[in-house]
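Removed: one protein chain of the complex. Kept in place: all other protein chains.
For clarity, chains are labelled A and B in written order, and residue numbers in each chain start from 1.
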Amino acid sequence: MSANYYDVTQWPVGDAAEDIGEVLNSIIADIKSRQKATDEHDGGKPGAVIYVPPGDYRLRTQVLIDISFLRIEGAGHGFTSSSIRFNVPEEEWPDLHELWPGGSRILVDLPPGDDEAAGAAFRVARSGNPRISSVEFADFCIDGLHFTSDGTGLHPENTYVNGKTGIYVADANDSFRVNGMGFVYLEHALTVHNADALSVHDNFIAECGSCIELRGWGQASKITDNLIGAGPRGHSIYAEHHGGLLITANNVFPRGASSVRLNGVTRSSVTNNRLHSFYPGMVVLEASSENLVGSNHFLRDHEPWSPFFGVDNGLDDDFGLLTVSGSDNSVIGNHFSAIVDADRVRPAGAAPVIIRLKAGGRNYVATNHAVSMNVQGKSSSSAFEAQVDALLSTGTAKHLPVTAVMVDPESKQNTVLDSGTEDQVHIDLATNAFRASPALPAQNAGG
Amino acid sequence: MSANYYDVTQWPVGDAAEDIGEVLNSIIADIKSRQKATDEHDGGKPGAVIYVPPGDYRLRTQVLIDISFLRIEGAGHGFTSSSIRFNVPEEEWPDLHELWPGGSRILVDLPPGDDEAAGAAFRVARSGNPRISSVEFADFCIDGLHFTSDGTGLHPENTYVNGKTGIYVADANDSFRVNGMGFVYLEHALTVHNADALSVHDNFIAECGSCIELRGWGQASKITDNLIGAGPRGHSIYAEHHGGLLITANNVFPRGASSVRLNGVTRSSVTNNRLHSFYPGMVVLEASSENLVGSNHFLRDHEPWSPFFGVDNGLDDDFGLLTVSGSDNSVIGNHFSAIVDADRVRPAGAAPVIIRLKAGGRNYVATNHAVSMNVQGKSSSSAFEAQVDALLSTGTAKHLPVTAVMVDPESKQNTVLDSGTEDQVHIDLATNAFRASPALPAQNAGG
Partner (left out) sequence: MSANYYDVTQWPVGDAAEDIGEVLNSIIADIKSRQKATDEHDGGKPGAVIYVPPGDYRLRTQVLIDISFLRIEGAGHGFTSSSIRFNVPEEEWPDLHELWPGGSRILVDLPPGDDEAAGAAFRVARSGNPRISSVEFADFCIDGLHFTSDGTGLHPENTYVNGKTGIYVADANDSFRVNGMGFVYLEHALTVHNADALSVHDNFIAECGSCIELRGWGQASKITDNLIGAGPRGHSIYAEHHGGLLITANNVFPRGASSVRLNGVTRSSVTNNRLHSFYPGMVVLEASSENLVGSNHFLRDHEPWSPFFGVDNGLDDDFGLLTVSGSDNSVIGNHFSAIVDADRVRPAGAAPVIIRLKAGGRNYVATNHAVSMNVQGKSSSSAFEAQVDALLSTGTAKHLPVTAVMVDPESKQNTVLDSGTEDQVHIDLATNAFRASPALPAQNAGG
């Protein structure tokens, strides 16, 4: 094999099964010792690929990445539901085919750190110029193993808390890629500061406290075609101070506090995603302007799985499934299904809000469709059967009145078109433009 | 190489060229014999990757997969059009550069089976708990070699019938991946029962009877960014009893009976696809509710290639290009082109229907654009030249009157907005809400 190709199981320093962190750091040191010249024959620092074959690799030492053009690549995202497994009675564990995730699997076994960076399996950090570029993570699994008690009395394995982070990028970076990865049972899966042209594509990031967090600032990145689901105190997708971010074609499962939360994000797209949540506040735009939220499918229903029954994100039903603070955003062509037990609506008797414009102004809201049903939430001891049953039961439900669009007085000069009938939209016509969807004929007429 | 990495050409048991099925089963047996403990050092069953280098591999023995975290990976989807090749006169075959698909190519040579499962090259089956997880198929080709006579007199190689299935997943499963694969000349390419968080991404699945079939029930899966085209009696994408399915960014060619057929599917998205068909019934929702069909491009024209001239799916032109039975669906922002020979419309003299709401109610249909042309269908002996010519000829066509939206009496309480002029929409205003697109001025006015 070429000098720039490494296999963690073949490396003479350390033992990948016992501490893949030591092995990876040793390999990175080797790359740096061999690639020293910045301008030798119009090149000199091409980086390398490190292959992690399928297997269980404990990580006791944090990996520090400070070179560009490094790809760490496995052969399997290896996801299986640890959440289901830990909620199976322990006496049944001997009957299970397997207990742990697999693939090219890194078992994060770091001592508890002081902060997210310290608790990260992979930390990417390099200052100076140019920004670190083209680091790629592909096709392996990062498993945090266990969650720990959070003091609430919740079963420790259900807390989504353990102080562990999968990948933590501390410094400004360019053209990074995260593809085909699996993340499971981490408090934070992927945290990237100051990203430019980042691609997070086709990953499986689930049963993590928070899944994808773009922090600091950034631009021109994409989060596309992922399967994602965070915990009730975290976010499936979070971004702050980003411009030109494209969030599309993701299938976001419950139970994150938000499916997508944007803070100070401008000129970005949340389009064409399938979003499912157990609470209001599915997509939240805070101080975020000139964004497009279009062609998404929103489903909000109740948690059906007994271990999490009663857990929620604390938001009332008038918060909105989509909540916008900011200006000049476009909300076009989305479908919303609110499948809610009327007896559990908070505040009691309120109509759940679908789209809420809280502050800012000049937003454009058109051709959105809100569907609402009053359904008695059922719980079940089987995670996926419960969810599938809940998802598929549309027939017998009764209509539940909702506020399709609520425009707060703090948000002005908005245009709301064809996104609810006169009765379903709360809007001040002195400060906003509005055209109601035509009312349906009374249901017994002609029926 | 690591213990969990296998190359089918290096395995001591069997001969991959003569029967890759025997080799793969032997490797799977080896993995199972080595990975027995379910909880050894917090792991124990990481699975493996099996590499299939480019080459021709006959498969005479069905592969049975009953372990999680197995990736079977090739280095090329190897598609070429067998359909074109088999319709080239046999005396010209010696002049062809190549006759068969390639890449990492598995030649399915199983004896005819009693059913789809028996005729499958790969059968995935495991009961018990947990569900089998993270099996991945990547970057290889499954070729059924030939179609066989179906008794209709059609050239046997054009029947799309041979009793062969590429991949058949029989039992409930989680987090499977099918990426970068090629499927060709199979009666069923990919059939998955009871899928959870399945990803079918970036594949080439064409010239198969049916391409992607999600059966049983399932949830939270994605079918994204594929090139797909089925035969006239099958479906390019079929799903039943699924919730939260995301079908997006696919380019679906003719000639499937449907591009997308959903049966009992709820809270799912068919968005942002390019769909092309030679018949009505392109997207069919049966007993399917709360789905979003948005931002898709629909093109229906006539079969231009002589070997299939006259073959169709039997549906009349009033069936609708998009047909909805079910409730609370959203149909927003789609483009429809119906390029039809007026003399071939069935029933004769009828106006072809673009969107049809057949049963159910409370659907929301807004800002869809129906374009219709009366074009004499031409046939050609060259498959792709004929298609390209047909696709590109827009200039000389004449307008053909269509029914942009037909709401059957069995479907009530629908809202139809800006999706056709008064003349183009058939709707009972006693039971539905309607706003017509404004009529165009008479064409000579100002023209």
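Everything that follows uses one rule, which is that contacts are C-beta pairs under 8 Å (C-beta built on N, C-alpha and C of every residue); 3 or more make two chains touch, one makes a residue touch a chain.
Being a predicted model, the structure only gives us computed values, none of them experimental.
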Of A:R60, A:H146 or A:K222, the residue that touches the missing chain is A:K222
Of the candidates A:A125, A:L154 or A:A197, the residue in contact with the absent chain is A:A197
Where B:T191, B:N272, B:N313 or B:N329 are the choices, the one touching the absent chain is B:N272
Touching the unshown chain, subunit B contributes residues 7, 9-10, 53-56, 58, 75-81, 84-85, 88, 92-105, 107, 145, 180, 182, 202, 204, 206, 225, 227, 249, 251, 253, 272-274, 276, 294-297, 299, 332-335, 337, 367, 369, 371, 384, 387-388, 390-392, 394-395, 418, 437-441, 443, 445-447
For subunit A, residues touching the missing partner are 1-5, 38-39, 41-49, 68-69, 71, 73, 126, 128-134, 136, 172, 174-175, 177, 179, 196-197, 199, 201-202, 217-222, 224-225, 241-246, 248-249, 264, 266-269, 271-272, 289-292, 294-295, 327-328, 330, 332-333, 362, 364, 366-367, 412-413, 415, 417, 428-435
